[in-house]
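Only a single protein chain was left out; the remaining protein chains are all shown in position.
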Amino acid sequence: MNILLLLPALILIFIVFVIPIVRYYWLSIHASSVMTGLIPVPNNGSNWLRILSDDRFWQDLFQTLRFTFTSVTIEILLAIVIALLLNQKFQGRGIIRAISLLPWALPTTIMALGWRWIFNTPYGPIEQIFTLLGIGTINILSNPHLAWIATVIADVWKTTPFIMIILLAGLQTIPSDLYEAFKLEGGTEIQSFFKITFPLLQPYLIISILFRIAQAFGVFDLIQVMTGGGPANSTESLGLYAYINSMRFLDFGYSATIIFLTFIILIGFCILGWLLISQSKRFLSSEI
Amino acid sequence: MSNKALKLFFILILISFFTSIKSRSASFKTKRINILMPAPFAESTKPLVDDFNKKEKGLIKLRVTKGPLETEAVSDLAISSLLLGKSPFDVILIDVTWLPKYAAAGWLEPMDKWINTENWHSLANGARLGNTYNNQIYRWPLVADMGLLYWRTDLLEKPPKTPEELIEVSLNLKRKGLITYGYVWQGRQYEGLSCVFLEVLNAFGGEWLSKESKQINLKSKESNNAAKWLKELITSGASPSSVTNFSETESLQAFETGQAALMRNWPYAWAELQKETSLVKGKVGVTTMVSKNGISPTATLGSWGFSILKSSSNKDAAYKAIEFLTSVESQKKLFLINGYTPTKKIVFKDKELKRTAPLITVLEKALSISKPRPQTPLYAQISNVLQTQLSTILTNQITPEKGMALAHEKSQKIISSASIKR
Partner (left out) sequence: MKRNTILIIILLLWSLSPFLWQVYTSFSTTTSILKPFSFIEHKWTLQNYIKVIESNPPFWRYLLNSAIVGSTSTILTLFLAIPASYAISKSNNHQRKITKIFLFLTSLFPYVLLFLSLLEMARKLNIGNNLLALSIPYSALSLPLAILLLSSAFQDLPNDIEEAARIEGLGLVQRMKWILFPLIAPATASTAIIIFLFSWNEYPIALTWISKSEMITLPVAIARIAGSSVFSVPYGAYAAATVLGAVPLMIIVLLFQKQIISGLTQGAIKG
């Protein structure tokens, strides 16, 4: 009887998560494009040959990884600071928590549009301030070396609150007598962070890092609305490239190949991350 | 609380059911036609659509869906509706570059059965281009569109004719402190950049896709020179470095506020520049793009036209609507009010128009020298490759020669791999 209660949910999850992956593999060994009349025709793995020499794919992979690691690192560090700050007792803590949660709750497209305007040249506030200060324009969104930083800033703004709340939850599980005992033994505040807070916060950090890496790896909304992948494809992510290949170039076989390879790479990174974490755990526990 | 929330949920669901039922039921007698147009066209054709609906007295009900402003976003929307099936649209106003792709995908209805030879020859010379695929007509043009050079009559005596001259006058005016920007154009990595480049490429005597062999022809002296010149615009200061993030909107904004002396843009800009909000009203001239001595200038053709979808259930009524919207009367109105370039010969010959709007002679000339972009279903990909390389060149990441060679190889790869598939 139990399984009957579980089954509907599992079936739906299966349809939406598992079938697509199988379908992508199947499509990746077919040509299905405007030249074949959008009908899948087996093409002996030529999509796979093409993707291996497709600079744009590898460039996007690099960019996606760069985006992921920069933004997740900054988000985690900021989130730790903010969580420590909001974990203290002060008046109006509830409302401040709620306000700091707002960026996370807004639709990504809304604020991607907002950030596009903030970084606009020459009318956005950032450029205006730079001009007023006499620094001149930096033109961040049209500079292929810098534009990705703008997307990282927007992403940090948007998702730090999410990690912060998870870490806050972690902080609240740490009993305060631990700190008091540590203080009595003569430990400083900084020491207590590394000896008590950090180790006890670790599971929460791991969860949020894993979750954020996977989500940032699939970044799409933010980039599509903020830069459209430009300038010079310098902010394009793998998700966006797959989207463009199917919705703009009508090359579904190739799009599916991109998605499937992205999926495999992501699994690779998750396994790698898992190994690293479990190694460092062993290392840390042997330290203590 | 939760009880109230639950009630609210149910009310919302009921509303959504109700609205979906309502919209389904009314469509028995009247033939409903839904046209997807990019936002500016949806706005400008509104009076015509109202006229048509009045004229048809409810037999045909024409509705326009206002799409996004940016060309590629409209295409995304059109394609996503077509891929989804049961497209809500009967007719789509499509860009000249989409036609081969849409036709090859089998989404469009051939229009030969409605259009006879006489009809076909009523179109002006440049306007006939880009409406066919595999010798069938798939599109009927609403408005011709081509790249123009706008210049400030209060700052310049005559517009520059050659690429060298253009840089020179821009720098001169900048030096005098009369303007901040010089020449503004579309340098963002998007379709507009391909259009700009095609004109410059032709101005230097090159071509993108060779007409005879259907092969990419970007690894040439001409295309290197064209790319070099675009880059020189920025390095010399004739154009601002932010031009690499300019689309039509930003270019117009800079020109309209009097910050630039020259602008490459489409005919729509003329009407915008005549508005009260424009700071350069009455100080603007229009001409065709510059070109090297001895080479005739060209204008990239960017025309928009109506295509009927195969999935439409009211194709004859749809054609009736198209006929009305593209009629001589409609074209006159669209030209006078919105500055849309007509597509029919007769309209260009109209004496009254020539008198009230001398611009039309410039447009006629520009249309006659216009060139479509490569007509292949893979255009989006090869244009993307070109935009990518141009953008890397303009932002100083690669030399023009290397960039053009890469663009050549990559486009060639796309074309040849696609031909094997066939």
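The letters A and B name the chains in turn, as written, and every chain counts its residues from 1.
Here, a contact is a pair of C-beta atoms (placed from the backbone, for glycine too) under 8 Å apart; a residue touches a chain by one contact, two chains touch by 3 or more.
Note that the structure is a prediction, hence the values are computed from the model and not measured.
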Please identify which of the visible chains the hidden chain touches across the whole complex.
A, B
Residue touching the undisplayed chain, where the options are B:Leu69, B:Leu178 or B:Ile346
B:Leu69
Just one of B:Asn116, B:Ser213, B:Thr277 or B:Asn293 touches the chain that is missing; which is it?
B:Thr277
Answer key for A:Ser33, A:Thr108 or A:Thr197 versus the chain not shown reads A:Thr108
Of A:Ile51, A:Ile174 or A:Leu266, the one touching the omitted chain in the full complex
A:Leu266
Of A:Ile51, A:Leu65 or A:Ile207, which one is in contact with the hidden chain?
A:Ile207
Taking the full complex into account, what residues of subunit A touch the chain not shown?
2-6, 8-10, 12-13, 15-17, 19-20, 23-24, 27, 82, 85, 88, 90, 94-103, 105-111, 113-118, 120, 123, 125, 128-129, 132, 157, 161-162, 165-166, 168-170, 172-173, 204, 207-208, 210-211, 214-215, 217-221, 224-225, 239, 242-243, 246-247, 252, 255-256, 259, 262-263, 266, 270
For the chain that got dropped from the picture, name the residues of subunit B it touches.
2, 8-9, 12-13, 15-16, 20, 39-40, 43, 65-70, 73, 77, 80-81, 83-88, 249-250, 252-253, 256-257, 268, 272, 277
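In the analysis below, only the chains that are shown with their structure count from here on.
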Subunit A contact footprint on subunit B (complex, rising order)
72, 75-76, 79-80, 83, 101, 104-106, 188-190, 241-242, 244-245, 377-378, 380-381, 384, 388, 391-392, 395, 397, 410, 417-418, 420-422
In the complex with subunit B, residue positions of subunit A that touch it:
31, 33-38, 41, 43, 46, 50, 55-56, 121-122, 137, 139, 141-144, 228, 230-233, 247-251
